[in-house]
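Missing here is one protein chain; the remaining ones are kept as they sit in the complex.
Here is subunit A:
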């Protein structure tokens, strides 16, 4: 059964290293066997061999592994027999004696002797004393966890390894709340400023549109069309804000005129006067004749202004206006409705 190549010790070590360091998943015991091979080669070299056949080396490696496993098994058996799980020196000595029993060792025939004086141990002591120390040739890394290859691979380590997280930013819930409130107030202020600007633009636009309307109606002459009649003075009649949604003047605030500023009046006053009067910062009920949806989402600015041609139900908010004004609004809305329904022809013609 002498087959295989002849190898010297150095070649064996080199080849084993290459085998060991090759990438890929090794079989269950390949790593252990590779390391054992190197150790066996070193022992043989120390004994005096200069080369070995591959098959012979494999066989000797098998012997080494078999010996180790048998020793461990016997030692653990003796430990369990004594009611222990951890092995001690005497368990190992007994296991050694069992192994050597077939060959005989000094003091094998002594019965009832203390294991401390066992022949096997003495032989080992002698061996250690006689042999020169030959440490293992390569640095052995920590043995890999032997996982059978037929099991699925581990997931990426970052998915299950917990590494410490260094959160530089300390979270302070109180400070966060304060910051949040401050940002909200800032947003509200900006929004109010925007509305004020819109109002101002609207008022300047209103006068311009009024003038154009007046010109138009003068040119068209005195037709019986109420829509082409001369414009009413502000304050006489409610101006149909459907025509020009931007018709907002400060003068229009007088009397029965409803201006767009009214809903924001409390907010604007609050802006001027400071945010002290929180109770008055509720919206008056919605207006009658303006298609203007302004949703702010903030309660401080009030509910959205959903002003349609139809008068919607009164809202249960704390109203700024008195009841008379509310009735006036109702009447005005009804009048406009009637006009639109009674004179549809004129609408088409114009």
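One rule holds in what follows: a contact is a pair of C-beta atoms (placed from the backbone, for glycine too) under 8 Å apart; a residue touches a chain by one contact, two chains touch by 3 or more; residues count from 1.
Just so it is clear, contacts and distances are computed from a predicted model.
The complex appears with one chain absent; UniProt names that chain "Transcription initiation factor TFIID subunit 10" among the candidates "Transcription initiation factor TFIID subunit 10", "Cytochrome b-c1 complex subunit 2, mitochondrial-like isoform X3", "UDP-arabinopyranose mutase" or "LYRM4 protein". Touch with the chain omitted from the figure is made, among A:125, A:178 or A:200, by A:125.
Subunit A meets the missing chain through residues 1-3, 6, 32, 35-36, 39-40, 42-44, 46-53, 55-57, 59-60, 62-73, 75-76, 79, 85-89, 92, 96, 99, 102, 114, 116-117, 120-125, 127-128, 131, 133-136, 140-143.
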